[in-house]
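A short worksheet on the structure shown next.
Only a single protein chain was left out; the remaining protein chains are all shown in position.
Coming up: chain A.
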Amino acid sequence: MADKNGFFDLSKTGLTSKTALTRRTALKGLAAGAGLAVAPGFVRYSQAQSSAPIKIGFQSHRTGIGAAYGRWYEKTTAAAVKAINAAGGINGRQVEVIIEDDGTDPGRGAEVVGKFATQHKTDIVFGTLFSHVVIGSAPAAGENKMPYFVVSEGHHVASTKLNRYVFQPGITDVKSQIQSMAPWIAANAGKKVTQIFPDFAFGYDHRDYLPPALKAQGAEVIAQIAIPPTESSFTKYFPQIPAETDVIYHVMVGPAVLTFVKELGEFYGSNRPQLFGFIDSLEATDINSPGLEFLDGSHFWEGSPRYAQADDSEAQKAYRAAVGIDDNGAAVGDPKDVSTAAHMFGCWETLYVVKKAMEDAGYKGPEDRAKLVEATEALTAFAEGPEHPQGPKTFNGKIHQCFGIQNISKVEGGKLKVVHKTKIEDGLYEAEGDYTTQAL
């Protein structure tokens, strides 16, 4: 900065000679500026900036309700950064990750984004999962003109209700996921679906997006049972499930899911409808935990498979090895430390999107953040491979959201086996707005 100030001081010297600005003084000023630009100090500045690491602010859920996810998001991020740095970094610069805990709290989340922007002076902010933290932090990202790459799967980014600086290029959103599930459910599980969901936003996404998606496939939701988030026993809700139900679609989350499954098993015994759920309920939870036996034979959505599959690509195998998860999706050396495999791949893939966008933009520093936003918006597709081990994706720069394949897995012998992979097209929907019309 000293050199920059020097530049302005010199220019000012040229203009404060109490004479009118003539062509000669202007030329002198320009010459002085040009001279300084090639001066040793300026060169040092340029070199310092070009070799300084790219700083990524990682907004982590280290404490609070998202802590289990946060821990695995950190592991995946560390693995991705290690791989990127080993391959030469971004634009020849190493990547440095600075972590701040947001406590899974939207108020603290906004403060953390501000801290990254004004104290750590990171190039971007990255890694947020929980929707309320993303929504709470988005205004701070927009105000600080800080590119904010989230790995949340919420529909909030694609809804275009946030701002131009918020992106979700590494994981699909829940609207797309639900829409992708409907054809398989209607064709394989049954036409009459009863939904059981928690009575808050995560549940509402499923409540709102599943019925039209199923209707388009000739199936229908015949009952929707919302369960208060404070509920600890569920038996009283089960009589509300219509007798003609073919499929129970459940998305219960949190510790109560074990009780939910156990009580559902006791209610139905061996004669139950088909079960379909989202693995969000059981992320970081051993599928073989006592009480979950009732899930045997049921199906789950998975973003990326927890268990190693027979047909895993080399990229998928390399990714799992780099992150350090075994064939059962648990930490290598600690079988009880089950990962959040269905979501955490998003951190890996998002960092490679950031790398690509920074390279496309010729990103040098925070002054190029607007260029980075435009370069990210210009991306259209990511091929499956080491950088995108979960699968190929398309990217809609207008809504800042990627679209990809989804996995449907069956619980068999205490493991999740992928029985169907959806197509990218299954999850596409009409854009609800256009971020690119907003000023940078």
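Following the convention adopted for this analysis, a residue touches a chain if its C-beta (ideal position, glycine included) is under 8 Å from a C-beta of that chain, and two chains touch if they have at least 3 such contacts; residues count from 1.
Basically, contacts and distances are computed from a predicted model.
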Record-based protein name (UniProt) of the chain missing from this complex, from "Ion-translocating oxidoreductase complex subunit D", "Amino acid/amide ABC transporter membrane protein 2 (HAAT family)", "N-acetylglucosamine transport system permease protein" or "Cytochrome c1": "Amino acid/amide ABC transporter membrane protein 2 (HAAT family)"
Looking at the whole complex, which of A:Gly154, A:Pro169 or A:Gly427 touches the chain that is not displayed? A:Gly154
Using the touch definition from the top, which of A:Val95, A:Ala138, A:Ile241 or A:Leu275 touches the missing chain? A:Ala138
Which listed residue (A:Pro106, A:Pro147, A:Pro211 or A:Gly329) would be found touching the missing chain in the intact complex? A:Pro106
Could you tell which one of A:Gly89, A:Gly114, A:Gly324 or A:Gly365 touches the chain left off the display? A:Gly114
It is residues of chain A that touch the chain not shown, namely 62-63, 100-101, 103, 105-107, 110-111, 114-115, 118-119, 131-132, 135-136, 138-140, 142-143, 154, 156, 161-163, 199-201, 204, 229
